[in-house]
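Take this structure, written in structure tokens, and hold onto it; I'll ask about it next.
Note that one protein chain of the assembly has been removed; the remaining protein chains are unaltered in position.
Chain naming follows the written order as A and B, and within any one chain the residues start at number 1.
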Amino acid sequence: MLNSSPFTKNKQSLSGLMTSVAWALLPGFIALFYFFGWGVVFNVVTCAVTCVLTEAAVLHLRKKPFIILKDYSALLTGVLLGLALPPLAPWWIAVIGSSFAILFAKQIYGGLGFNPFNPAMAGYVLLLISFPVAMTAWLPPQALAENNASFIDSLYIFLFSFDTHQHTLAYYRLGVDGFTMATPLDQLKTSKTMGYLISEVTNKAIFSDIVNVGWQWVNAGFLLGGIYLLVKKHIHYAIPVGVLVGLLFPALIFNGYSPDEYPSLIVHAFSGATMLGAFFIATDPVSAATTYKGRLIFGFGVGLITWLIRTFGGYPDAFAFAVLLMNMAVPLIDHFTQPTVYGYKTSPSQNEELNS
Amino acid sequence: MNSAPVQQRFNRSSLPTWVKVITRSFHGGVHPEEFKTISNQLPIDRLAQPEKIIVPLSQHLGNPATPIVSVGAEVIAGQLIAEAAGHLSVNIHAPYCGTIEKIETSFVAHPSGMDDLCIHIKTNDKEAVFRYPKISDYKNTEIDELVKRINEAGIAGLGGAGFPTHIKLGTQINTLIINAAECEPYISCDDKLLQEEPNEFVEAAICVAHIVNAEKIIIGIEDNKPEAIEKLIAAIESAHKKNQSDLIELHIVPTKYPSGGEKQLFELLTQKQLPPSIRPAQLGYLIHNVATIRAAYRAIVFGEPLTERVVTVTGDACPSPKNYWIKIGTRFADVLAQTESQHAQQMIMGGPMMGFEVKNSNAPVVKTTNCILLQKKAHQVQEQPCIRCGECATACPASLLPQQLYWFARSDNFEKAQEYHLSDCIECGACAYVCPSEIPLVQYYRYAKSKMKEQAIAKAKSEHAKERHEFREMRLAREKQERAEKHKQAALARKQAAEKKGIEDEKKATVADAVARAKARKQALTNKNNEND
Partner (left out) sequence: MMSVWIAVLILVGVAALFGALLGFGAVKFKVESDPIIDQINNILPQTQCGQCGYPGCKPYAEAIANGDQINKCPPGGEQGVKALADLLGREVIPLDESLEVSIPRVAVIREDECIGCTKCIQACPVDAIVGAAKLMHTVIESECTGCDLCVPPCPVDCIDMVPIKTSIKEWSWPNPNKKPDSSLMIDVKQVS
């Protein structure tokens, strides 16, 4: 067989890349586990196992070697989806989401590298639309919960929807004040539609910490992991920067204009899926833009759409929708953001316009 | 080794004004491990004379040279054995004294692994050497004479492309750029040459600048060669003193692959980019490699034809990595034997980034062999799907989008590949070096480029055939018409003849003629019968 130069290679490999991204999720994962209990672990493990098994099954059907599993991309998709699901959601949520992500969002297009949409987010959106109740039933942070589920109880809820004492999930969703707890973003959304001012909402128990209990530590954890990836050069800074600017810049402007109507930059930055999304989900290279300018635009779009839906839309958080919408725009973005090639004065897409 | 030691050693304020430390670099590039110190510590050595050498006739761009010796002839070292055939071809000389054994195709160092025409010489112990007459006072010699000498001496670019030097030197330019960057890992032949003969090199640079009438010489060197830089500064200083002018500038560029690429070096030294399909000479610049400059100088001043060069023999399969003076035509097998590195699993000619694998040790060293890299373990890659991570685009020194080019090349969509400027790819390998999916990107581009070339040739051929065919059709039609015309003319002639006889209608005339003929015959017949009766 003929070999072409170069005959040397840096240490970066596909599996290495995927595993270090998975490791970088650890701080955020620990924070999630600390605040929301065993459900997080069950979700992540179930999703990861389902994703890998689905991928293996498809590879078998497509008569491809199982060695492909070793790129760990399916595993990473599972872990990301697992982290995004509400803890103590029933097991079949995780299974349906994961198998859909691999089967329909990834392998149907030809497997790794060919999928136009982010598989984890496609799975998440399917679940959110199909099972809205289960998908919005988040637990309160354990410090604020009336009842905390033990390992065994969590497992029972996860598997059978009832714990050892025949309590349902609703039992564990009660806050210390005796009401069912919502996520901070949920709280903001529902309270706003009911006519409350932001300042009134943020007086509630869940907002009693710097931003809100638990969530800011979860986001800080993912931010830490993201910074690790940036330092290790496993992801490019353009997308996270774009996302954060797209989300936080409008938040800053509108909050400055009317603090009673629009939550602050800090609330946006440290709630919901912001950091997980900015550093781990929007940066999925396969479905994101590839040029430098394109990545900035892609990230900015994701951030902006997230802010728009959070502020004016019907969903409390919207990272998955934002990512999928921007995925659709990727070919166009890439086409119009080609870099200027050495020795040319304008970029190829500009050239094209001049010629036509 | 990075830029820090040089910056310390050559404190900016203490440097002469003609030394510049360049900090602004070009887009992309990579920093592979250098492995240069394993071969640049010892002085340049010399290999012993092998029993047999093989001199390929095509060591340069352009047509293969035409052999001018016959089998069985005795030749002496330096004697012309093959003559340049055409514009871009160069002369080839015998490296050793010996007898021409045969002139036939045999294995050469080429990515294809194909055979090519070579002159096989069995060497002997005679010590005769041919030299062209020396031109020691080149400043008072006609420029044409100097260029002619370089042509005679068979000098082609020793950096790797093998472009005939006399053609490059036949122009008048403003600035001579000398490429001493040597950015490929492992290779240290130019570095050693500069370290060992800095004065001769500076002399050579001035000589070549004289030929092309350059007002300025810029030497570009990577900051990972502190010894060479130090020696060069001293040599340039004394040359400046001698000539009473600051002709030469030394630019120390940051170590980054591929700073030795022509376009990249041009950008580093001039802060400007070369437009596509424009050669530096059209802008008043000429870029030459260190070894080529030296060879051109020696051809003029000592009359030496190009029969040897410095080659870095290195790699983990080579127990004594070093630079050697190796005669053109020495087989790799002899190099391996003399350096005790027979256990190499992979032989690469050139560096690891842009070289190519040589699969047969019968291949000879040629004018463009700057390095023989011997690896214990062959480099293998397992191609995985592209995840569009964009590492390649970040590394590409031409600011291309390698991941897009890869898709287009892979799906034979060459038109689209060209739209994304495939032809501006310099095949430096930075993209494949960083690719986490280990995709042999450069090979995809080379495949697409050669396919595009093939298609262009086929297109031209078919266009030509179409023209010929249409011409033939036209000719056949014309001939047919001409024949028809001739028939018509003949008919007309008959008609006119008939008219003369006074009968109007030609047909009637013919019929009447025929009737008359028949009547006459009948008449004759009856007459005969009557006679018989």
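Rule of thumb we're sticking to: a residue touches a chain if its C-beta (ideal position, glycine included) is under 8 Å from a C-beta of that chain, and two chains touch if they have at least 3 such contacts.
These numbers were taken from a predicted model, which means no experiment stands behind them.
Participant: Of the residues B:Ala73, B:Ala465, B:Leu492 or B:Ala518, I need the one that contacts the missing chain.
Facilitator: Here the residue in touch with the unshown chain is B:Ala465.
Participant: When the complex is taken as a whole, what residues of chain B touch the one chain not shown?
Facilitator: Within chain B, the residues that touch the unshown chain are 58, 108, 110-112, 114-116, 383, 410, 412, 440, 443-444, 446-447, 449-451, 453-455, 458, 461-466, 468-469, 471-472, 475.
Just so it is clear, only the chains that are shown with their structure count from here on.
Participant: Would you mind writing out the residues of chain A in touch with chain B in their complex?
Facilitator: Listed in rising order, the residues of chain A that touch chain B are 2-10, 12-14, 16-17, 68, 71, 73, 111-114, 236, 285-286, 288, 290-292, 295, 334, 338-344, 348, 352.
Participant: Can you tell me which positions in chain B touch chain A when the two form their complex?
Facilitator: Residues 26-27, 30, 32, 111, 113, 185, 263, 267, 273-276, 346, 348, 350, 352-357, 373, 375, 378-379, 381, 384-391, 393-394, 397-401, 403-404, 419-421, 424, 427, 429, 432-438, 440, 442-443, 446 of chain B touch chain A in their complex.
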